[in-house]
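Before I ask anything, here is the structure I am working with.
Only one protein chain is missing from this complex, and each of the others stays in its spot.
And now, chain A:
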């Protein structure tokens, strides 16, 4: 019996979200007295033995030309073969772009119940229930899974990476791999240097900035903090910023460690996508802006004065430390 964790990678490196999923899966294995094992499709530059530091004992690695193309239909069948070999009772994905395509498919294939977007360790004392976000972060639900095999997708930034001692055994796995129907013909990187969903710090701005020409100071603040950029919906709708920066109930849901909101009123639909952030800082000239009710720290004032001051104060701090 095992807890099997799917390891996702990009540009030769294992994603941060997968390190979280590995740590999470290893904890579940410890809690249920089983072993944690991982599966990776394709090759990476990272040392797979080191995944043992998160608590996994084995890493099944499937290498095959056909797997260079991500195709959830093909990947699912491969993961199912590994799951069978590993005797997986719980299978973990990250709730990210790959996991969103794979977790439901693998669940169907293995006749497993799925809990998507979980954010805490399961309660296994009586059955199997696990907590997930619902209503775009406005509430949580406990999901009871009744099937023998369970599939979970873990929200990004919801579980702290655990690093200890240990070396995993890397096992080459010979799977039957179908040829993919999907063909990736182009891939582009978005302007931001940090991926929005995985970012520890996010700097976000709204209509209070008046126009796209004023984003320079926001970008500088984000650069200083090593943060990803986000924006409110009207900002993306007006094409001041690209769609992929729109956060909220109908955009991207994020849960960074620090969220800095500049010139955003804090409408309920905006809060829904960002209220899982650990620390929220709001800069708004209107003391009545609803966002202050959801914030940890606030500055009432003009963003055009405060943001540059904040950037230089942070530069000063970083210079000292």
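Side notes on the structure shown:
The rule is simple: a contact is a pair of C-beta atoms (placed from the backbone, for glycine too) under 8 Å apart; a residue touches a chain by one contact, two chains touch by 3 or more; residues count from 1.
The criterion applied here is as follows: contacts and distances are computed from a predicted model.
Only one chain is not pictured, and the protein name UniProt records for it, out of "ABC transporter permease", "Electron transfer flavoprotein beta subunit", "Hydrogenase maturation factor HypA" or "Glycolate oxidase subunit GlcE", is "Electron transfer flavoprotein beta subunit".
Of the residues in chain A, those that touch the hidden partner chain are 10, 15, 17, 71-73, 76, 95-98, 100-109, 111-117, 129, 132-147, 181-190, 192, 194-198, 201, 225, 236, 243-244, 246, 249-251, 253, 257-258, 268-269, 272, 275, 278-279, 281-282, 292-302, 305-306, 309-310, 313-314, 316-317.
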